[in-house]
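Mind looking over this structure? Questions follow.
Missing here is one protein chain; the remaining ones are kept as they sit in the complex.
Chains here go by letter, A and B, matching the order in which they are written, and residues are numbered from 1 within each.
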Amino acid sequence: MEQVIANGLYLGAQYALIALGLTLIFALMNVLNFAHGQMYVLGGFVVYEVYGLMKLPFVVALIAAAATLAVLGAVLERFLFRTVIRRSEREESTMLLAAGVAYFLDAAILLIFGEKQRGVRKIVNGVFMWDNLILPWDRILVAGLAIAFIVAFILMMQYTKPGRAMRAMAQDRTAAQLMGVPVAFYGLVGFALGAMLAGLVGGLLVTITGVNSGIGGPISIKAFMMVMIGGAGVVGGAIAGGFILGMLESVGLTVLHSYGDVTYLVIFIAMMIFLAIRPNGLMGKPWG
Amino acid sequence: MTNSRRAGSVAAVAVFLAAVFVAIPLAIAATGRTDLYYTLSSVALLAIASGGVWLTFYIGRINIGQGAWALVGGYASAVLVTTYGWSFWLSLPVAGLFCALMSMLVGLPILRLRGVYFSMVTLVLTEVARLTALALPITNGARGITSIPTPGAIRLFGVTLVPGFETFANRNAPFYFLSAAMMTLCFAGLWRLVHSRLGRLFAAMRQNEELASSMGVNVPLLRVVAYAISSFLGGIGGAIFVAIAQSIYPSSFTINDSVNFMLNCFLGGLGFVFGPMLGTLVLYFGWDLLFQTGQYQLLIYSGVMILLMLVLPNGLLSLRWPSRGRP
Partner (left out) sequence: MTSHSTVRAGLFGLASLIALAAAAPADAANPVLKVGFVGVTSGPAAAWGTSNVRSMQTLAEWWNSQGGVKIGDKTYDIDVVTFDDQKDPKRAIAGMEKMAQEGIHYVVGPNVDDGAAAVRPVAEKAGIIYFPYAFPKELYTKPASNAVLGMVASYQSGPAIYKYLKEKKGVKSVAFVAANESDPLSQRDSGVAAAKALGLTVVADKDTYQNDTRDFTPVLTPIVKLNPDLLVLSGVAPANAPLLIRSARELGFKGLISTETAQDAKVLEEGAGELANGFISVGGASTPAIRSKAMEEFIARYTKKFGEYNDESNTKVYALQYIIDTLKADPKAIDSVDEFKKTIDGFSAANPYLKDESAKLHYVGDTSFGQKRQLAVPLVVNEYKDGKFETLFVANVD
């Protein structure tokens, strides 16, 4: 059982970090970013190039991934999303734009990096063993880094000026604007930050699970589920959703092991029932 | 409605019918591009399912779960035809009704959700449908249902109304006419619905459910009705598709399809009943037209999609109606 819980916590840490970026963009712009998974993949490939092929230190690669994605996010916001949001009658229309961007990134990544699954050398070797528990050190390190990033993000949102501005924007965009918050600028910052988080977690995980050009879509969908469980547009919800989905997978797969084929069916139906009971997830803001 | 507008509408309908049932078949016969029959049948069927999604948009719900109902409808028809020996023609409406019934059961709890929560839960629903099809014995699990016979003849009092599809030299032609006719019927129905009292209630619900409720509208019932109609359309589209492919697998309609149905509505324009039809035509046909661009296909396709969104963020049909907005 210790193993199952450790697996769940490890998965939860990475899921929470994935969900954070998605929920941030959603909270600030009401954009459901279908391209989140593709940004994750791009981050993974940047680390693959810099750390895997160019043999530079992992930290450098991670910074490169974060920087690349932040720039990409800013560009996307400035030249695509901002325009469409301004001109469309219903803000859901950005979903089509986001899907278009997702396909475009998919195609570009496939052309540039090829169709194969890629991986890099381990960042640390060795396995931690204690009683029944087996955890490779690199997983522990990655989970630790993920949690550190999450904590840093929360601290930034709580105590810095941009953080406060973005929280105000997420609560009420118009009110924030009236109070003198430059919402256009912070929309850009938020989008860049969200994309950066996606790239960061993609870059972290390439050391464990590798990366391939086709996984962007599935990652996005998984991130949607976490956000949905925890509640959309709320930082706490994304983190809770990530950990819950991680635990659900880990515990669910073990407990439902004897049911075999239907494990995932049960997990998904449970999710639907949960949402029917709590229509805004655990702690989300209502949105309709 | 003024007389001139009425005349305009009649003319538009006439042009549409002539294009679909006369001009396109003639053009195909002239050019010999019989492969277009299949592509256009697909467009028609996917447009029917997208039309359903559009209706859920109309009551203010973003539905990313239509793939589930297309799959359910496809399986319902396939099982009725292969296991119980029904005629395809009978199985088609039954498949649609089965979807409508099932969607009422599912819809009652999930339609309470709004916005992104409803979208997500319908997305999960697509996956639930796929996994259910994999798990159930009646759907033959992972091995799918194959070698489904083509639709037979319809005879009434000894008169053959529709000949069996196997008698045609090109099987795709009758499927095209069937799909196009169904599409015409479904969108005529949708148009009628939107302009009826019920349609106005739906629109009121999209604006503000609480307000509509306080004015005596039975919101939960109407939501379920709209969702049932939507799923009925999904089921019909799926069932005809299965008849063309003569096979169905749990992966015949997936999350990708659900997302595409939604995108078709966006692209066509949410404010227009016929938006899904145009959106499907452009999105599905566009991919086919680009097939000779080889490895750059997806890049060009998505690039065009982004450009269209930048130029026409309210959908293709918004091009000529900048201010009128509503259908």
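The working rule: a residue touches a chain if its C-beta (ideal position, glycine included) is under 8 Å from a C-beta of that chain, and two chains touch if they have at least 3 such contacts.
Keep in mind that this is a model prediction, so the values were computed, not measured.
Asker: Please identify which of the visible chains the hidden chain touches across the whole complex.
Answerer: Within the full complex, the chain not displayed touches A, B.
Asker: Using the touch definition from the top, which of B:A68, B:A212 or B:L317 touches the missing chain?
Answerer: Looking across B:A68, B:A212 or B:L317, the contact with the absent chain belongs to B:L317.
Asker: Going by the contact rule already stated, which one of A:L80, A:M166, A:I215 or A:M228 would touch the omitted chain in the full complex?
Answerer: A:I215
Asker: Give me the chain B residues in contact with the hidden chain, please.
Answerer: For chain B, the residues touching the absent chain are 12, 15-16, 19, 33-35, 38-39, 42, 131, 134, 141-144, 146-147, 150, 170-172, 241, 244-247, 249-252, 254, 256-257, 274, 277-278, 281-282, 285-295, 297-298, 300, 316-317, 319-320.
Asker: Just the residue numbers, please: which parts of chain A touch the chain that's not shown?
Answerer: Listed in rising order, the touching residues are 3-4, 7-8, 10-11, 14, 52, 106-107, 110, 114-122, 127, 134, 136, 205, 208-210, 212-215, 217-219, 221-222, 249-250, 253-254, 257, 259-261, 263-264.
Going forward, only the chains that are shown with their structure count from here on.
Asker: For a test of understanding, state which residues of chain B touch chain A in their complex under the given definition.
Answerer: Touch list, chain B to chain A: 60, 62, 109-110, 112-117, 119-121, 123-125, 127-128, 131-132, 134-135, 209, 255-256, 259, 262-263, 266-267, 270-271, 295-299, 301-303, 305-306, 309-310, 313-315, 325.
Asker: Considering the complex alone, what residue numbers of chain A touch chain B?
Answerer: 26, 32, 34, 80, 83-84, 87-90, 92-93, 95-97, 99-104, 106-108, 110-111, 217, 221, 224-225, 227-228, 232, 261-262, 264-265, 268-269, 271-273, 275-276, 279-281, 284, 286-288
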